[in-house]
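As you look at this complex, bear in mind that one protein chain is not there, while each of the others sits in place.
Each chain gets a letter, A, B and C, in the order it is written, and its residues are counted from 1.
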Amino acid sequence: MIFVLRPSATLSDRQRLVHEIEKLGARAHDVSEGSTLAVATQSAPGASTSALGALQALPFVERVLTIAKPYKLAAREAGKGRSVVSIGSVPVGGDSFAVIAGPCAVESELQLRASALGARDAGASILRGGAYKPRTSPYSFQGLGADGLKMLRDVGDELEMPIVTEALDPRDVELVARYADALQIGSRNSQNFPLLSEAGRTGKPVMLKRGMAQTLKELLLAAEYVLRAAPAGAAASVILCERGVRSFDGETRNLLDLASVPALQELCHLPVIVDPSHATGRSELVAPMAKAAVAAGADGLMVEVHPDPLAARSDGRQALRPSEFAALMEKVERLLEIEGKQLATPLRRP
Amino acid sequence: MIFVLRPSATLSDRQRLVHEIEKLGARAHDVSEGSTLAVATQSAPGASTSALGALQALPFVERVLTIAKPYKLAAREAGKGRSVVSIGSVPVGGDSFAVIAGPCAVESELQLRASALGARDAGASILRGGAYKPRTSPYSFQGLGADGLKMLRDVGDELEMPIVTEALDPRDVELVARYADALQIGSRNSQNFPLLSEAGRTGKPVMLKRGMAQTLKELLLAAEYVLRAAPAGAAASVILCERGVRSFDGETRNLLDLASVPALQELCHLPVIVDPSHATGRSELVAPMAKAAVAAGADGLMVEVHPDPLAARSDGRQALRPSEFAALMEKVERLLEIEGKQLATPLRRP
Amino acid sequence: MIFVLRPSATLSDRQRLVHEIEKLGARAHDVSEGSTLAVATQSAPGASTSALGALQALPFVERVLTIAKPYKLAAREAGKGRSVVSIGSVPVGGDSFAVIAGPCAVESELQLRASALGARDAGASILRGGAYKPRTSPYSFQGLGADGLKMLRDVGDELEMPIVTEALDPRDVELVARYADALQIGSRNSQNFPLLSEAGRTGKPVMLKRGMAQTLKELLLAAEYVLRAAPAGAAASVILCERGVRSFDGETRNLLDLASVPALQELCHLPVIVDPSHATGRSELVAPMAKAAVAAGADGLMVEVHPDPLAARSDGRQALRPSEFAALMEKVERLLEIEGKQLATPLRRP
Partner (left out) sequence: MIFVLRPSATLSDRQRLVHEIEKLGARAHDVSEGSTLAVATQSAPGASTSALGALQALPFVERVLTIAKPYKLAAREAGKGRSVVSIGSVPVGGDSFAVIAGPCAVESELQLRASALGARDAGASILRGGAYKPRTSPYSFQGLGADGLKMLRDVGDELEMPIVTEALDPRDVELVARYADALQIGSRNSQNFPLLSEAGRTGKPVMLKRGMAQTLKELLLAAEYVLRAAPAGAAASVILCERGVRSFDGETRNLLDLASVPALQELCHLPVIVDPSHATGRSELVAPMAKAAVAAGADGLMVEVHPDPLAARSDGRQALRPSEFAALMEKVERLLEIEGKQLATPLRRP
């Protein structure tokens, strides 16, 4: 922990801080530079981190810089590999690149099946679709709820695709987990801690989307809420999803931060996938960004596919038609070769 | 609704769009400028807004600009005044400027009473304190929960201060509403739609904090979720709270957007207050920003006061000591005179 | 300097770093926390800061945190007061609150005089007006150039108001300095280092506007370019101007960061003023933000006043009419009383 003192701090302020740190059982080093006074603490077995941190309320302290990465279960430590998380029998991560596709919202069984067929035939192995939709306006279509879940399950079983769908409310988590192979937590809920914990408790894999203005550290701490809540013995199973952050430029819906993919892969052991549909909000930008995600080293993609975007009840502007999706997937497969990966396929049991 | 066409669009694309619009029963006007083709629709009784909006999925449409303000219950319409929302018997809004103060988190009855006394004696009329704390890290102090609620109620009753406290989980809303005079919805939950609706259902006033990267329009739509859920006959009762948005500069914790105060007051009829504590994260900046909020025309303040910031279990760096808070309140009272407002006080019943 | 190592770094990597640091003549302390390895350096007379910093290119180093504030001439050190900078004979800073007002662009002598009269009569003491206008589009009005400078000088002399005007091009700095009492460097040029140095060389006071996405540290380093270039013996004379930063929300033109005012006043000794006109871009928000700036402790204001905003050739949407400006100034004077300051007036020579 590094305490940087305010410009008005004096040498005796620094002396007082050193004294307080030592009282708490830690060692203190002078790391002042130029006219800026600063003190570093060295970890000590007996010293309480939170008591040390509280010293930032001393009136002459400007700020405290912490060194430790606060996420523990998500952290990637020296010598440990990266995790593969399975959704149903489809492995996500390692050399298995998973494509999750389907409509933004489940609108009808007909629409869902058409979308799922288009997705599967082009190489997607996991089906997505929203039954509970988080909509900015209360006057927008909010999803079919439990009926949508059933349609997802039926179509998923029929086409042998595991399904991922979003849970919005901790009270619905159990129901969603009964139908879904993986739970999605959306951007707007990326710091909804009761929901994160409830999702973790199900023991199902959780696909966690980055919040609108969430730092990578905060995203990993959100993953930590899920991982900590997982039942004893359940494997750590969170998949992170980059989907763009808020930007000052309205040209695209969000600003896709592809560098977060390798940056997260360095910081943690969890698979990292990319959602180019919500990131851009414009169907003509989805393919270039999906391809870029593969080349950036992502572990998978989540793409919206709709048989008739003009008739979509939400986000039609960003949906790919099945034929557009198929054209994209051809390129994705060629890119995966360069990365030394394959499209994920369900593991067949003997 | 204005449809702007892509650079590659042709005159016959525009013609097709006009045709589609007219098929839906609306009128279309050519509003192209330079080489950019555009079509405006004129509202018509029979035409469905969402069907019109879906036309943005036409492959030659670049974007759709909408004119209507999508929030209806929150909107301020010509000729209607601004609302006063009462927390307990304390009016917030109009010429009644409410100061809500207390600790970040309820830590003990002793700490809470000391903070509340300091707050009340200096002129605060409403007590705040967190019983459920949304913490970025699962390893941080999460609040005392139901015990904290009871302490708040006891101290509030003792000092005749109504209380505001945060609800994090839709399953706790009923319990929180039993103890609190107003419910706070925090920044991280500013688009947690089930929580917003549940809070609205209680009929209690809701103090809604702006999200980290939330536009004013999105904030007003979040308020709309609350207002729509309110029981029949209950008065519209949301108080908006500006608390800073995420910034690129780490000098302050957040970037306080004070212009949002008059901007929101123009767009809606709801009271708008300011939280300078979370906005800045540094106690030495709280007083200047609190004063600035008064001068910007805010309807109230929410300030963190702690009897011993060095011992605080959360956010001690931004808490004012009671003496600092009292010094601030003297200035606030003088500023209110210029604004033609008074400090809110409980309405005494005859 | 604190070196934080990458998650994959090993103890022997840390050992190598310690060795490299000691080779450069500095002391190294272990400040690792949890599983994150880190090393702090302690300043030593012989050690080169830039050679130490270059060690961040070691492949196992994640990042380097520096402690020293890199601006030296602008920094506020313990025990030293804050500076007052005079524009012409008008002092800016200390208890002298300066209001700079006038049109966005000089359009004609008639327009300029009408604006200046309105400004002066309401209490402004310094005249602003753009002769060289930095316009986002090359097709917009670019200012009257040298003719505008002459009009400014004439009207300023006539009304006994010193003038501030923007320089855009290092080649024009000398000419601008011949006419103006202070040079303005605009937001778009906040890191135009040749222009900053050239402005500093004139020895005239420089009013430096914060860049669109400039951190306070970068703003102070920009000031450092000016201060370093000032002729020997010339007093340090930069005035910083907060004018809003880029935001994700289009409700206002920019996002006025008023907390930067007290934050800058803590970090440096230079006066800090606020431009509420460019910050908001909407005339109805100018008065609330101007008042808020006074209450936040600003040392002055810069406000656009136009006799006929409908006829303005640039930024009419944000200009105050003289009557609106006069109403604002009445409030400003009352607010200044609370701050213990007065409106700046020219110092009369005996």
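What we mean here is this: a residue touches a chain if its C-beta (ideal position, glycine included) is under 8 Å from a C-beta of that chain, and two chains touch if they have at least 3 such contacts.
Here the structure is a predicted model, which means the values were calculated and not measured.
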Which of B:7, B:45, B:231 or B:340 contacts the chain that the document leaves out: B:7
Absent-chain contact - pick from A:146, A:234, A:255 or A:326: A:255
Residue among A:112, A:213 or A:301 that touches the chain left out of view: A:213
Interface with the undisplayed chain - residues on chain C: 50, 54-59, 61, 70-72, 134-139, 141, 168-171, 188-189, 191-195, 211-213, 218, 221, 224-225, 228, 245-246, 283-284, 309-313, 316-317, 319
Hidden partner interface residues of chain A, rising order: 213, 215-217, 245, 247-252, 255-263, 266, 279-280, 284-285, 288-289, 291-297, 331, 334-335, 338
Where the unshown chain meets chain B, residue by residue: 1-2, 4, 6-10, 29-36, 38, 40-43, 65-69, 72, 75-78, 246-248, 250, 266-267
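Methods note: only the chains that are shown with their structure count from here on.
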Reference chain B; chain at largest CA-centroid distance: C
Between chain C and chain B, distance of the C-alpha-averaged centres to the nearest whole Å: 31
Whole-Å gap between the CA centroids of chain A and chain B: 26
Inter-chain centre distance, chain A versus chain C - centres from mean C-alpha coordinates, in Å: 39
Overlap residues in chain A, where contacts from two or more other chains coincide: 72, 246
